[in-house]
Structure formats: structure tokens, C-alpha cells
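All protein chains but one are shown at their positions in the complex.
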């Protein structure tokens, strides 16, 4: 983006100097940076968009040589070269792979793959990417049975992801993983509580700074009695569950997690609104969609019951962003968190950011996260946000005299770094 | 709109050269152009807005001389001269009727009516309007028993409209029309299937390129067994239906239509969200409104079940536009289609268009349709869209370096013409 005015350009330059703390990603700390172009274009944003635009799923098969998969996806990029997602890839190619062109397609496959293999094989590639991006810490998404060993938890901050516990406890593999991780074969409320406490002990002792979960649009947290939770667990375990039991179990486990967040002083990241497997034969991770008929009112009981737990909230729609801005304006323990998935394009980022900045205390806003699977994506995604933020600060704050330039930069520091530090204690 | 910058002006000039294919209208091909000003101002947008602003419905009676009806509506236009709809009329008056003024009211009635009668009586008026508008093909909305004869189906593309079959099969007149059109007095699932097959045969053999329907906000497609559909039809026919039977029948017929779209390779246009007769004593066609509490999730089963059918989708709200952009991003068979009715004003057109352009593969977007009842409306409606498109292409694509000018024009060609050609096979 070319800033036509000097104020926005100056603000943008200053914003880009703020060392980032990325409060949500799916980075694997043992393989944080990409090793090939396949690692980049295998990101579901590209596979799902290429498939949506007409590419068969054949090139995505495990038996297909990676370079042929890359070639197939590149060959479909011209149908999605209008999208924000395409622009991220182009920026990665230019910034990290020395690509000089304006468009990228199948003809660039071999040159790009060769460049990627050569560059990404450098022993300091990970550090190069981090430095170039200006990111200092990155939060992870760790399975509850992750040993959390073998990486620098100061840079890659562990985060206890709990979807499996809340929604898949009926799955024997999940229970087995839980038993293995905690030494407890949890078949009732009490045992489950002990097992979860062990997970929180393990995670917090290894530097975890958040608990997190993604939730379907119709989820409504509420306390479940020990008796009912145990009954629900029993039904789940012996396979006699129905929808009511499954809901009771999910609600009960969720509430128990909130109790542990309180005890262990962890913020509980809620990512609200996703239905899984809506497009049942879609590509891997390209099957989920939302239902706009959802409300944060479903969480009012939770917010009331846990005044000491901070809930950084992500929502999927721009409409619900107005709810989020309003609930954060009223509830001390509700905090706005980034711009998630289907809302992470400028058309929604701009109005959503603007609304939050006008209505929510500035200390309660976590500006952005990358949601990245590989380090290389942090740069183009944050750049999109930083450009938008610079423009809003110029238009809504500095030009109307609300803030001086340095005050505007101070606000950007809260959004990109300091609020995350304070809220998560990093 | 005056474009203050040259880039937008240049893009707009080029966009206006693209021959349009209008993929949805209510044009009567036997009387495509207006014959009088009454044909223009009788459009429900004007009668409903004039009535909403205080005009009684008396001037709309059949016995009122057309010129007096026109005078009455013109006399009320000053209360709606702020609206997008008024601006369309003013543009029609200026472009097609030689009107020179800045505002139009009752004092202009006779001069405008005279001009309209004189000009519209020219034998080549229809061709003049088409040429001036730059439109090449226009899709129709045909009743299922339309003979589809006596007009050029290459220019006026037939489209099988199916609301009556899905929602009014209990109406004896509808069943009679179906029997007459197909030779089948359908009283069970099997016969109905045969009758529908005949309709598809007839329509496709006459050049139909789409099946279409408008749907209420609470409609949820699902398969219905032969047994249940026959039972529901029986109840409908003998008048013993309840809400459950009516829903089963609607769902069953709808599903059957989707099956025939698959077999006959027709896209199925879904126009989602309208409740009929909400304002029960409103003017003709000015009684319908929506309920924002609806979701495309209701259509997930349909999209999964018919991967080979393309569903061009129209929605009524800007909130649901985010769902539409997201569902088109994920489902290969979901395509965005125009900007419908209450969303067809710049305040919603601009953000909705922008979101689609940033998130949906460019080959899956049908930019706009006129929804016109008379040819004269295609020009001002498309002009509104073309101005907006030029501005977005300038601001979001060319200026930030995403596209060159010629690439931006290429995108406009997809939106205004080529996607429609490819998706509908015209």
C-alpha cells in the first residue's frame, strides 16, 4: 500500500519498529520456519481457495511429490489473485524468497522451489525470519498432552488448547492421551478435575501463559453438577450418549477449565463461532464455517461467574464484533483479541478495528495475532494490520486532534505488545 | 458522481465499455421496454416509497388514468429525493427522456409523459435502450408454465422460476397450471418428479440457462423421502395440511428441483431471506421484508449433497454477505450473485463488494444484476454499480499495486460478463 500522505507514512514507520508479541499461532516450535515452498502453500488458505476455485483435491494427496503439489496450487493462483490471501503469499515470495515479479504462477514453480530450499536450509533461517518480521515472542497452540520440551518457551510461549477435552472426551483416543499425560484414567467428575489440575500444573510450570479453545456458535457455557457431569461422562464412555449428554459433558468440562484458569491465573482465550466440518469433503482444515446466529449473551453467565478470569475473545463476524466491542466496554474481564479467520481481511479489519478503538478501553485490546502455521506468515499478516492501523490512527486520532503522533504510537504499542504483556504476564 | 482522480475516471470509462450480461431480471420479453412513464414509475420501488412517505394507495387503483397516477407519484418524489431509487429515476429521465432539470416533480408530469409516449413509441425504442445501456443478454424470470415462445431466447435468456412449485403447490390454480403445462396431474412424488422433468426438458430445450427461487429466512433444505413427500402432497391437496406438512412438501419439492438441476446441468439461483406479505396492506410488490436471523448454515446439507450443481446465491443483508463471502470461499459450488433489493444501495454495495473482492476467488463472483422489470432500469442500476466498482478497483487494487490497470479491467470483465458466460453457459 502506498500512503499518499506523510502523516500515515510516518506513523507506519514508527509502528513497524514496535517489537511484536504474537498472542496466537499454530507454530510448531520444533519446526517453526518453513523448509520448502510446500510448507507455505500447504497452508489451508491456499489449498481451500484453490479447491474452491476449481482445483481437484488430487494434488493434495500424500503420495504426490511436494513440488508437483506446489505446481498445481501455483497453477490455480491466477483465479484467486484478487484475494488478501494471495497478497500474503506474494509478499512472502518477495520478502523471503527474492521473487521480483508482480504475479506468481506455475511458471515460477521451479525457481521458487529451488530458492526456498536453498534459503530455508540455512541454519539461521528461523532467526532471519524472526528478525525480519520484528517479532519477539509467539504464542503456541499446544495439545493438552504436549510435553512442552525441547524448545525455548520464552520465545515460543506455550498455550493449553482444550478443544479435545471439551468436545471429544467421548473419543477413546482422547481419553487415552489424557490418561497417559496425567496418570489418571478419568471416568468421573472428581478424577477429571484431578487430571485437569495436573495438566494446568504441567503447562504453567513449563511457562504456559494462556488456556484456549474454539467454540461452535450454539455453545452456551453453564455450570454442571458433579452428578450430572459424571453421568454424562459415563454415557460418553460407554457409548450411550445422546445430544443432551454430549452438551452436558462439554459444558461441564468447559466450566471446570474456567475454574482452573481462575486457580492458575491463566487468561482463557475464547474463539467463538466456528462449526467444524460444514463442507464435509473439503480439504484438510478447509471445511469449517460459521453461523451468524450467535451472541455473546450466551457467555454472560460465564463472565459473571469468573470476574477474576480474563477472557480474550475472538469472533468470526463483523456483526458480532459490535457485540464484542460492547461486552468489552461493560465487562472488566472481557478483552478484544485479534481478528479471526473470515474477519481477517481489510474489508472487515478496518471497521472492526475502528469500532474497538472508539468504544473499548485502550488497555483492553489485543490488536492482532497471526494464527500462523509457519513463521513466514507472521510478516505479511501483521503488515496488513499495521498498514490499516496506521491509516486509522492518522484519520481518526491524529488529524482530528484526538492524539498527538507520539500518543498514537503509544496506542499502537499497547495493541501490538504491551497489552499482551500485561494481560498474559509475559 | 464526479471522480476527482484520473485513475478512477479512466477505469470507469473502460468498465463502461464492457458489454453487459444481466443475469437476473423480471423483464417481459414481449414488452421489454417501457411504453409510458407509468411503466417506469409503476415500478414498486416508487409506489412503495411514495406510499411509505405518506401517499395514499388511491392513485394506484386500476381505474385511475395512468397519467394521474404518474402525477401523484411525481408529486410525492420530493419526500424521497434523497434515496438511491429516486436517483435512478432522475437518470432515466435525463438519459432516455431528454429531461434537463435537477429535480423532478408533479410540474414535470405532462412534459415527461408526452416525451415518454413519443419516444417510447418509436419502433426501435427497445433497441435504442439496449444499445445505450450496453447490455447484450438479459436473463428472465419465467413462470414454470411459460411457453417461452415469440422472443429471441438468445437475447432474453429464459430462467425457470420455481417459487410456485415449492411454496404454493397446495394452491389448486398452481396444480392446474402444472397439469396443463406437463400433461401430468401430479398427486404423488413419482408423478411430480415426472412433471418437473418435463418442465426442465421444456425449459432447457428452449434455451433456459438457470433455475431460480426466492426463499424465506427460515427455510432449511433437506431430503424428504418419497413416502413423506407423497403424504405431504396428499394432505396439501385434500386441504388437511398443517405447518409440518407444508414444510415437508416445500423441502421435498425443493430437493427434487436440485436433483433436476444436477441432471439438466442448470445452475440453481437461490435468493435467500425474504418473507412475503410482512406489510399486509402494502402496495403491490411492496409488502416483503426480511428477518436478519438466518444463516447459510441452513444450506450446508444442500451444498454438500449437490457438488455438481452451481448455486449462485443472493442475500438480503450486509451481515449475511459475510457469510456468503465465506461460504463461497470454502464451497466450490457456491458463487456470489449480485446485490439484492435492500442491499442494493451504495451504503451496502460498497462494503459488500469490497469483502467479496478480498475473499472470494474472482472466477466465482457474479458482480451484479438489474432485477429490472423494464429495460430502462438496467442503465441507472448498473451505472451505480460501475461507479462503485471503478472506485474500489482504483483504491484497493491499482493504487496499492495489487493490479495494473489492465488487470483491474480484466477483473471487471469477469464480474460483468465472463463469469456469467462461463457459469451459466451463455
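Residue numbering begins at 1 within each chain, and the chains themselves are lettered A and B in the order written.
Note that in this section contacts are C-beta pairs under 8 Å (C-beta built on N, C-alpha and C of every residue); 3 or more make two chains touch, one makes a residue touch a chain.
On a predicted model such as this, the values are computed, not experimentally measured, just so you know.
Student: Out of B:82, B:149, B:240 or B:406, which touches the unshown chain?
Tutor: Only one of B:82, B:149, B:240 or B:406 touches the chain omitted from view, namely B:82.
Student: From the list B:298, B:318 or B:370, pick the residue that touches the absent chain.
Tutor: With B:298, B:318 or B:370 as choices, the missing chain is touched by B:318.
Student: Which residue, B:267, B:286 or B:361, contacts the hidden chain when the whole complex is considered?
Tutor: The one listed residue touching the chain not shown is B:286.
Student: Tell me, which residues in chain B touch the chain that this view leaves out?
Tutor: On the side of chain B, residues 1-2, 48-49, 51-54, 79-84, 87, 102, 275, 278-282, 286-293, 317-319, 342-343, 345-348, 351 touch the unshown chain.
Student: Determine and list the chain A residues touching the chain excluded from the picture.
Tutor: So the residues of chain A touching the missing chain come out as 293-297, 300, 303-304, 307, 319-320, 322-323, 325-332, 351, 354-355, 357-364, 396-397, 399-404, 411.
Quick note on the criterion: only the chains that are shown with their structure count from here on.
Student: In angstrom, rounded to a whole number, how far apart do the mean CA points of chain A and chain B lie?
Tutor: 39
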